[in-house]
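Missing here is one protein chain; the remaining ones are kept as they sit in the complex.
Chain nomenclature is as follows: A and B, assigned in order of appearance, with residue numbering initiated at 1 for each chain independently.
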Amino acid sequence: MRNCECGTRNVSAGVGPRVQEIIDITDEVAAQVAKSGVQEGFVLVSAMHITASVFVNDHESGLWADILKWLETSVAPWDPKRYRHNETGEDNAAAHLRSLTIGHEVIVPITAAKLDFGPWQRVFYGEWDGQRKKRVIVKVIGE
Amino acid sequence: MRNCECGTRNVSAGVGPRVQEIIDITDEVAAQVAKSGVQEGFVLVSAMHITASVFVNDHESGLWADILKWLETSVAPWDPKRYRHNETGEDNAAAHLRSLTIGHEVIVPITAAKLDFGPWQRVFYGEWDGQRKKRVIVKVIGE
Partner (left out) sequence: MRNCECGTRNVSAGVGPRVQEIIDITDEVAAQVAKSGVQEGFVLVSAMHITASVFVNDHESGLWADILKWLETSVAPWDPKRYRHNETGEDNAAAHLRSLTIGHEVIVPITAAKLDFGPWQRVFYGEWDGQRKKRVIVKVIGE
């Protein structure tokens, strides 16, 4: 292991509360990998929040709309009344369930100092509860 | 890499068969990380079972109840009759599908010898088929 670079990124999750948003963070992750000097290894990209996701998929806005609609109509409707978590004063239980479904982190392989992605693979941050400033940790391991 | 600590943990999954249970294992994972002496790296926390999950989310009992209800009513109802897997003599096909949805492992970053979590992030074991003694592997890599 030559070094282990650690960075975080602030995500501004839209202009209003509860904004659901999908943000392509591939270029920022690639910049962290370049900065680390690692040639062969892994990069962990992980949301530091329990109502968000990090995932690898396609840079296509129609698909992003499909994902948001699917989260609402199929995975976990926002409807605060159905969740006990919301008796604590929150109303974002659905965002937790969306985070659990898609996951909150990915590991991307690094080969020859680059993100070793297949065709169309990109890495995204998914904000399911757009209330606060958000952070993503990007951590590189390898040599 | 200075060392690579490997541990397993027995999970007692409640008192009856098919108990669905969510267990906070953060302190035990943190203890393994401390024991490893790793300052910068990753810890893998992985269920050694195909009817269980490991995930990062919130220590809030109302949310845990929401997750269990959501798994039953939305993700994969237990109802043994709907699954071909259960023709083998099992009745836990739903537990497999719940494991696939939430995932069976997480990677947590280690920074300055600590679990590098955001606010409220904790790591949990989810038991979806409470029949047998269960194990979680905790493996640290870094330097």
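The rule is simple: contacts are C-beta pairs under 8 Å (C-beta built on N, C-alpha and C of every residue); 3 or more make two chains touch, one makes a residue touch a chain.
Note that the structure is a prediction, hence the values are computed from the model and not measured.
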item: Touching residue (missing chain; options B:19, B:34 or B:97); value: B:97
item: Residue among A:25, A:67, A:93 or A:137 touching the omitted chain; value: A:67
item: Positions on subunit B contacted by the hidden chain, ascending; value: 1, 4, 6, 42, 44, 46-50, 75-76, 83-88, 93, 96-97, 99-101, 103-105, 107, 135, 137, 139, 141
item: Hidden partner interface residues of subunit A, rising order; value: 1, 40-42, 55-58, 60, 62-63, 65-67, 70, 74, 101-103, 106-109, 111, 116-121, 141-143
